[in-house]
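Just one protein chain is left out here, and the rest sit where they should.
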Amino acid sequence: MSQLLQHLINGLASGTIYALVALGYTMVYGVLKLINFAHGDVMMVGVYMGYASAFALGREAQRSLWGVVVIFAVAMGGCALLGFLIERFAYRPLREKPRLTALITAIGISFALSYGFQLDVSFDGPFDFSIAGRRGGSFDFHFDRLVLLPGASPRAFPEIIAPTEWFILGDRDVVLWNWQVISLLIAVSLMVALQFLVYRTRFGKAMRAVSWDHRTAALMGIPTDRIISLTFMLSSALAAGAGLLYAIKDTSVTPLMGLYVGLKAFVAAVIGGIGNVPGAVVGALLLGLVEEFVVGYAASTWRDAVAFGFLILVLLVKPGGLFGRVAAEKV
Amino acid sequence: MATPGATTLSDDTGPIPPALRGLLPVLLALPVLALAEWTLGASPFATYLLSVVGVNIILAVSLNIVNGMTGQFSIGHAGFMAVGAYIAGVTSLSLKEIGIPGVPVAVSDQLLFVEALLAGGVCAALCGFLVGLPSLRLRGDYLAIVTLGFGEIIRVFVQNTEAFGRALGLSGIPQYSSVAMVYFWVFLVVLVARRIAGSSHGRSLWAIREDEVAAEAMGVDTTGYKVRAFVISSFFAGIAGGLFAHFVPIINPGSFTFVKSMEIVVMVVLGGLGSTTGAIVAAIFLTLLPEGLRSLFGAMGAEGSLAQKVDQIRMPVYGVLLVVLMLARPQGLFGTRELWDVLPRWLPRKKKGLT
C-alpha cells in the first residue's frame, strides 16, 4: 500500500514535468499544425543555460532564492529567444510550403542541437569581467575556461534546491521530497497561468483565432506573425522551466535529454489529443504514472519503451487521443 | 520508364517471351555481379566499403518508397533494419553447424544465408505491418513519431532479451556476405522501386502523396496502399539489416539507433523525395564522404582525433544540412525526377514518364 502511494507520488511528479513540455507541443501544434520536433532540444539548451548560469553564480548564490530565480529567468529567457529565432528563420519561410518540409526542418534542428551539443568546443581562459552594481559595488566573474559546446558526457546538475525529505510515512516507506512539491507547485501554477492566458486574455483569443485559421485571422487584423512568434517563445520558455525541474530531479544534464524527455512529452500530448491544453496535462500525468508503475512493478530496463507502447495502444483504440477528435479535413 | 521491364509496357512485340520479361533484368545482372565479386572479392577493405554502400543504398531506396513516393514520413527505418539484422543473425547462428546434404559447403552456406535474410526481411515486414496499421490511418506526421518510438521499443526489447545478446550484441555470426550478394539485393530493391513507380500501384502512391482526400474520393484505398508500401519498405530494410549482420563482426543495439534512421532520412531527402536514383546517389555520396575524409586525414598524418572528429561532426552536419535543404532546395537534388531526366541535354533521354 505504501509502495503504491510512493509510486503515485513519483509518477505524478514526473508527470507534471512532462505536462509542461507537452503543453509546448500542443500550443505550437495548435497554432501551426506543426509537430515541433525541436521542442525537446530547445528544452535541453535551456537546461544548459541554467547550468551555465548556476555555475557562474557560484556555489553559494545558486542555492539562494534569488539565485534560483535568476537561473530560471536566464534559462526561460534564453529559450524564449531561441524559440523566436528558430521560428523566425527556420519555420516562417516554410509556412506556406507543404507540411512535410516544416516537419523535416524541425527534425533537422532537433538533430543539429542534440548532436551539436555533443561536440566539445571550449576556449581556455582566463576570462574576467564584472558588472557594476548600482551602489558602487560590483559583481566579479572569473572563468578559467569558456565552454561553447559541452560535449557528450553527462554533467552533474548543481543542487540548486537542496533535496529535503518533507514528509515521511512509516520507516521511510513513503518519502515526499521538497523538490517534488516545489516542481508540482511551479508546474501547476504555470499551467493555470497558461489556461488563463489562452482563454481569458486578448492574446489568447488571438492565438485561438490563428489556430482556427491563420489566413482568416490575418484578414481580421490579427498580427499572425507576432502571435505565432509569441506562442513559440512562450512554449520554449515553458520547456526551459520544465527542463530545469527535470534536471533537478535527475541531478544530471546530457545533450540527449531533450530528445528523450521531448519525445515522451510529445507522446503525452498525443495521448491527450494534440492541440488540446487540458488533454496534454492529463496525458502527461497518465504517462508519468504508467511509466512509474512499469518501472516499479515490472522492470526498470523497459522504461524507455513504455511511452511508445502506450502511444501505439492509445492510437489503436482512440486515434484522436483521449480528448481530441480526429478532425476531418475541410473538403 | 526506367526499368528495362517497364519499357516493354509500350512495345508488346518484343523478341523476349512475356513470361521471361519480368525476370530478364535479374538474369542479366547475375553475370555482372559474379564479375564484380571476382575482381573485388580479394580486397577486404573494398569489400567492406562496397558492402556498406550497398546496404545504405538498399535502406535509402526502400525508405524512399514510403517517404518519397507515398509522402508519409517514417523516421524509424533503422528499427526495421535491426529486426532484420537480429532475426537473420540468430537464424544463421543456430543453423551454423547444419549443412544441406548433397551440396557443397559453400552453396549450402549461401542457401542458408538467403534463408536467414528472408526470415529477417519477413519479420521486418511483419513489424512494418503491425506498426503501420494503426499509425497510417492517421495524419502523416503521427507516423514519424510512431516509427521513431518503434525503433526505441526494438532497442529496449533487444537490450532485455538474452537470445539477442542484450546490450553486448551478437557476435560470431558467420560472415557469409559478399559484394555479389549485397548488390544482388541492391539491384532487386531498385527494380522493385522502379516497377512500383511505373505501375498503377505507384500511381496510386503518388496520388496519395499529392492529395490524400482526393485519392480516397477517387476510390484509392489510401490506408491499404500506405500499409502495403510500408510493408515492402520494411521488408527491404530487414534484408539490409540481415546483410549488414553478415559482414560486420558484431551487431549491437548501438548500430540501429535513431542516428542510423536519420542518416537514411537525410539520404532520401538529399536525393530528392520520390527519386530512386537520387536516393542511390545520395546514399553513395553520404557513405563515402565521411569514409573518404577519415582516410584523408589519416593519410595526411593528422592527429587521430581529427579523424575521430569526422564521426562526431557528421550528425550535427546532417541536421544543419536538412534545414538548409528545406529552406534552399526542398525538392533535394533531383526532386521527383530520375537521373536520366536531369542529365545534360546532349545525352539521349528517356521519354518523360510519370512525375
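Letters are used for the chains, namely A and B, taken in the order the chains are written, and counting of residues starts over at 1 for each.
Heads up, the rule we're going with is that a residue touches a chain if its C-beta (ideal position, glycine included) is under 8 Å from a C-beta of that chain, and two chains touch if they have at least 3 such contacts.
One rule holds for everything that comes next: contacts and distances are computed from a predicted model.
Of the candidates "Caa(3)-type oxidase", "ABC transporter ATP-binding protein", "Alpha-D-ribose 1-methylphosphonate 5-phosphate C-P lyase" or "Metallophosphoesterase", the chain left out of this view carries the UniProt protein name "ABC transporter ATP-binding protein". Screening B:Asn56, B:Thr277 or B:Thr336 for touch with the missing chain picks out B:Thr336. Only one of the listed residues, B:Arg228, B:His246, B:Lys260 or B:Arg314, touches the absent chain: B:Arg228. Residue B:His201 is the one among B:His201, B:Arg294 or B:Lys309 that touches the chain not shown.
Although one chain is hidden here, its contacts on chain B can still be listed: residues 5-6, 8-9, 12, 18-19, 21-23, 191-192, 195-196, 199-201, 203-204, 206-207, 210-211, 213-224, 228, 232, 336, 352, 354-355.
Assume only the chains that are shown with their structure count from here on.
Chain centres here are Cα averages; for chain A and chain B they lie 35 Å apart. Residues 35, 37, 90, 93-94, 97-105, 107-113, 115-116, 118-119, 259, 263, 266-267, 270, 299, 301-305, 307-309, 311-312, 315-316, 319, 326, 329, 331 of chain A are the ones touching chain B in the complex. Touching chain A in their complex are the following residues of chain B: 71, 73, 75, 131, 134-135, 137-138, 140-142, 144-146, 148-150, 152-153, 155-157, 159-160, 213, 258-259, 262, 265, 269, 273, 312-313, 315-316, 318-323, 325-327, 330.
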